[in-house]
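All protein chains but one are shown at their positions in the complex.
Moving on to chain A:
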Amino acid sequence: MATTSRALEVTVISGEGLRLDHRRPVKKNAFAVVRTNSRISRTTKTDIDGGSYPTWNEKIVVDFPSQARFLTVEVHCKTYSGEKVVGTARIPATDFAGGYFPDNYLHFLSYRLRDGKGERNGIINLSVRVKVPENRVSAAMCSGGAVPWMGGPLAVEGCSSGVVTGVPVWHRYKY
């Protein structure tokens, strides 16, 4: 290919179990930043009232340089004392490009976030699809357009197993 980068459709779906300073749950105003390198980034809207389980369902198109090896997603939140980085996830390019997947496969991916000290801090859910020129769209996705995933299983840390049963997957259909 002549091009030196690929366009990615990244839908930032939701976050789970986000905490500030590893203790206090995020109360509000969470948003996500998608980076392909330190200079180029895209930001989602702010989820004002989602708390530590924010939902964005926002599709972002980013250029992914061919030499890049990771896509980075950060979750930030706005607090009284300013903007804080809740956690960061590094997504290897091999998770959504190459391998035995069709070129334009819609990947649903989830990653553990790490805070500034490298401590585990919640989960980010997103979907990624490599945008492919029209003449190379594979048959795999010919059966109707893909609808973004509207939610995911809750993993409430520290919850006893008796309580977390039958966790639903949310559906919001557009007809």
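As a convention for this text, contacts are C-beta pairs under 8 Å (C-beta built on N, C-alpha and C of every residue); 3 or more make two chains touch, one makes a residue touch a chain; residues count from 1.
In this section, contacts and distances are computed from a predicted model.
Q: The hidden chain: which UniProt name fits, "Electron transfer flavoprotein subunit alpha", "3-methyl-2-oxobutanoate dehydrogenase (2-methylpropanoyl-transferring)", "Protein BONZAI like" or "Trafficking protein particle complex subunit"?
A: "Protein BONZAI like"
Q: One chain is left out of this view; which of A:42, A:84 or A:107 touches it in the full complex?
A: A:107
Q: Identify the residues of chain A touching the omitted chain, counting contacts across the whole complex.
A: 25, 27, 49, 51-53, 55, 57, 89-90, 92, 95, 99-102, 105-112, 114, 123, 125, 138-147, 149-161, 163-175
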